[in-house]
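The structure's right below; bear with me while I get my questions together.
Note that this is a trimmed complex: some chains were dropped, and none of the rest were shifted.
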Amino acid sequence: MNVKEIIAKRVAKELKDGDVVNLGIGLPTMVANYIPEGMDVTFQSENGFVGLGQAPEEGQEDKDLVNAGGQPVTVVPGAAFFDSSVSFGIIRGGHVDATVLGALQVDEKGNLANWMVPGKMVPGMGGAMDLVVGAKKVIISMTHTQKGKPKILKVCNLPLTAAGQVNMIITEMGVMQVTDKGIVLTELNPEYTVEDVKNATEAVFVVAEDLKEMEI
Amino acid sequence: MRNKVVTIEEAMHHIKDGMTIMIGGFMAAGTPEKFMDALVKKGVKDLTIIGNDGGWPNKGIGKLVCNKQVKKLIASHVGLNPEVGSQMNSGELETELVPQGTLAERIRAGGNGLGGILTPTGVGTIVEEGKEKITVDGKVYILEKPLKADIALVGASIGDKKGNLYYNKATKNFNPLMATAAELVIAGAEKIVEVGEIDSNDVMTPGLFVDYIVEV
């Protein structure tokens, strides 16, 4: 299993039967591959539907059915289509149980920066700001560092996507909960030591008394 | 009954230099593509475009950007059309980036006679800059103001001769919202049917919103 697979597999364990979940582009999309058989998780696509299914087979693409990245997708039975105001009503209104997104930076207060780097081409926030504010649980899934540089910081220095909304950070090194009292490392990938995590993290974090082995 | 069914040339006749135009669709799904081609051919310029995104270089709103007909773009995401970024950097194109859910609500507010809406999205980020913040029941919100346009160009799957519209699958997105928020609404429908052929329960944009309809 590569790093991304480890992360995606662990994120999948956070989802519960009946959950409505929005997966960001990239690594988060892989989470769908690890939902256990028989568990009913509904995926929301912010461009206007719930019930996102697999990618279509080649030649079976439907021009009227794409995901938020503009790529052809399918829907499962029981899916529902709606306009963008309903889509974000679902998101902002707290009807999405979990959103899984990547990050450029996260900090001790649960601040998230994942939409712009000053001086670089700014792609736009898309639906990320609404998702992070509206979803019941915000799970950041990302590699622990960017080319060795920590991404989990004391204070984000990039423009924020949202303030104080992150609940959980899942990386290849372990699982962290963002609490009112700061970050707590609750699970550790046995391939790493707590010291490794500390070296890869700028933020100060507490190690949970009952630190567990990361479920992979 | 006034005839709303016109040719694409008759419809595009209403679009002038400097106008503010809403364009439906999401990464070109649901965008009335033939209208994009007609506008490129017509060469109207200095347009302010309101849409979800900057399209692709050769598709959707992107066509107008690449042909340098756009002065200002109000959108939530422009990352899939590199031309937007380069025109932003060169100062040729002004962009206003709006969180996607806020964009949907602002357009809806414009079309629905609301003076604005209070959203938690963007609080604590640069999105709140220059905007009024209002605390309701202890929670902070940003007052976001309505968006309106001179023209809305919407893309439908089926339309009837009264302008009732039906959008298939994920093509709904911003289309029904924009159809409420412009002085003049022009729909491009893949198929035009007789009045009564779309079940009254299935109408997604009532014909009263639509001024002209073109089979595209």
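Note that the chains take the letters A and B in the order they are written out, and that residue 1 is the start of every chain.
Methods note: a contact is a pair of C-beta atoms (placed from the backbone, for glycine too) under 8 Å apart; a residue touches a chain by one contact, two chains touch by 3 or more.
Fair warning: this is a prediction, and the values are worked out from it, not measured in the lab.
K.L.:
Treating the displayed chains as one copy of each kind, report how many of each the complete file contains.
P.N.:
Taking the whole complex into account, we get A x2, B x2.
In this text, only the chains that are shown with their structure count from here on.
K.L.:
Using CA atom averages as chain centres, what separation in Å is found between chain A and chain B?
P.N.:
Chain A and chain B have C-alpha centres separated by 29 Å.
K.L.:
State the interface residues of chain A toward chain B in the complex, per the touch definition above.
P.N.:
Per the stated touch rule, the residues are 45-49, 62-66, 68-70, 75, 81-85, 87-89, 91-92, 111, 121-130, 133-134, 159-164.
K.L.:
Quick check: in the complex, which residue numbers of chain B touch chain A?
P.N.:
26-30, 52-53, 56, 75-80, 82, 85, 88-89, 97, 99-105, 107-108, 119-127, 157, 168-177, 204
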